[in-house]
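One protein chain is absent from this view; the other protein chains keep their places.
Chain naming follows the written order as A and B, and within any one chain the residues start at number 1.
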Amino acid sequence: MFGKRIDFAGAAGFVAFMAVLPLVFGGNYLIGVLTVSVIYGIWAVSWDFMSGLTGRENFGHSLFIGVGAYTAGFLNTKFGFSGWWSLPASMIAATVFALIIGLPTLRLRGPYFALAMLSGAVIMQRLMLIFWEQTGGEEGINGIEPLIHSQLGFYYFALATLVVTTALLLALARSHWGLILRAIRGDEATCQAAGINVTYYKIASLVISAAFAGAGGALYAHYQLQVSPQLFAVVTSITIITMVYVGGMASIYGPVGGAILLVLLTELLRDFGEWRLMVYSCTLILILFFLPNGLIAPTWRRVKAKLGRPQ
Amino acid sequence: MLEILIHGAVSSAIYAMLAVGFTLIFGVARVLNLAHGSFYALGAYGAYYFTSHLHMPLLPAALLAIGLVALFGVFVEKVLVRPMRRSQLAVLMITLAVALVVEQALFLTFGSEYRNVPEFVSRKFTIGGVDVGGQRLLALGVSVVLIGLLWLFIQRTRLGSAILAVSQDPEAASYMGIPSDRIFSIVMALSAALAAAAGVLAGPFLTVQPTMWLLPIVKAFAIVIVGGLGSIPGSILAALMLGYAETIVGYTISTSWTEIVSVAATLLMLVFRPAGMFGKRAAF
Partner (left out) sequence: MSALLEVSGLNKHFGGLQAVRDVSFSIEPGEIVGILGPNGAGKTTLYNLLTGFIPFDSGSVVFKGRNLRGLAPYRIAGLGISRTFQLCRPFIGMSVLENAVVGGLGAQGIDRSDLDQRALALLDQVGLGGKALLPVETLSYGDQRRLEIARALAAKPALLLLDEPFAGLGSGEINDLSALIRSVHAEQGLTVMLIEHKLHEFMRLVDRVIALDFGEMIAEGTPEDIVRHPAVIEAYIGRGDEQAEEQTDAA
């Protein structure tokens, strides 16, 4: 009970901090960076929900991000839908793709699933280039309208989306539902012996993960006002996986911290702009070696244990 | 027709060189090495750097590049992969991170422009009315010879049979006193050297740039999945199939579709016959 209250206080403190940050320091530049970090947060949490809990590392999360972003781009520029349709539409589109790729591949394990998803993302990226007449090829789709004209307003909207996403997925992960997903990671045969429809839960978790990734993709499209095939790139997925590793796999809230930390950190290294990906890759190696459980979630658990003891 | 036959053979040969090394290190050490494509890229960049910056003659430059990449492979295996071997996913992550580090290092050193690797043979040959670059024929020939030598090495030498023993049953091999850790390093060196050789040979007619590791690794993976993980003959056959499939698609539809062929083949294969076309049931 006490642990829950500390969690809640921690979450509230974090949200307040993120909300106040742009008011204190101001400047559109910082708001932009924070917006991007929050969108990465959505992607990292959604990755963790499926991959962290069920233990199937998805190397093609960018597939769902790209699908979400392109859906937003198409609807907004080609069909003239208002930007507000982008969020639900991109979630639906990502869901459809999750079903198409998930149904045949989810029975694969470990590296095989990772590779299948990676292949899916690579195929989509190529298709964007091949059908350049429809998709705009290398340049992608430009002229997407902003969702909210005030930059600060949009940032708050993205932050709210992150909070809702995290709260929902965290609640799910801590329910019996999440327990089943973790059991699937533990042993599929035993799950079946316990009467659990493993396939259903795996598909459902991939669909949920994809839907939120797609929503994040739509937000990103309306932030950049442009989408390009680069969204489907393998590095996008790897960046997200690194963030989750930093945050702490399967903790759901950890990856939010991991995403924000890494985006801010690389902004601090902006003078070394070209070194950004190098920093990510080296971080990943260091984390794999020295902090296999990540940084954020284990730290928070330790803080909680400290606070809990004196009472 | 003849054109497809020849060019298909060249692509297949390059793919086979990549895939054989990739499947070898998996078969022996159960390591899915995503840094394999980086060895290929480093081979090509090495040849480029030693010839154009250090002005070395091509053959020593090529051999030096291949040797250094083999050493790098041993480093990756010993220092980075070995401590992670308990978890296949950790191996996947660490080798992927290595691939990205290599890509970024190449990018930071050489930029993203295309680089030229000099050709061993620059004249063209005409075979049955079809013009073929000499370098392509050389690549084909060398790859057949190298893979043949590798096969003989594994089948005929003591070290080769130790490698086979480790790949079939690591535990039994360790009872027999075969030092499996040394075997892993040797196989990694061989595998890296083959990939680097592929890079040196194919470099002149491919685009040499920092991201060049990605598609080859996806293709090597595809080939190895189709051929059955860990099976050398399987991967050679699959390399032929993919090499020709891509060439045919390139000629009949459009070259922009060739890249998708192998990736789509992997996906289909994973979905329908995850054990590979010829392989036994792999370690799922």
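Throughout what follows, a contact is a pair of C-beta atoms (placed from the backbone, for glycine too) under 8 Å apart; a residue touches a chain by one contact, two chains touch by 3 or more.
A quick note: this is a predicted structure, and the numbers were derived from the prediction, not measured.
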Contacts of the hidden chain among displayed chains: A
Hidden partner chain, touching residue among A:A9, A:A160 or A:L179: A:L179
Contact with the hidden chain (one of A:I39, A:V198 or A:V234): A:V198
Residues of chain A in contact with the chain not shown: 176, 179-180, 182-183, 185-187, 189-198
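Everything below uses one rule, namely that only the chains that are shown with their structure count from here on.
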Approximate Å spacing (C-alpha centroids) for the pair chain A, chain B: 33
Interfacial residue positions of chain A with respect to chain B in the complex: 57, 59, 104-105, 108-112, 114-116, 118-120, 122-123, 126-127, 129-130, 234-235, 238, 241, 245, 274-275, 277-278, 280-282, 284-285, 288-289, 292
Touching residues (chain side chain B, partner chain A) in the complex: 32, 80, 83-84, 88-90, 92-94, 96-98, 100-101, 103-105, 107-108, 214, 218, 221-222, 225, 254, 256-257, 259-260, 263-264, 266-267, 270-271, 274, 284
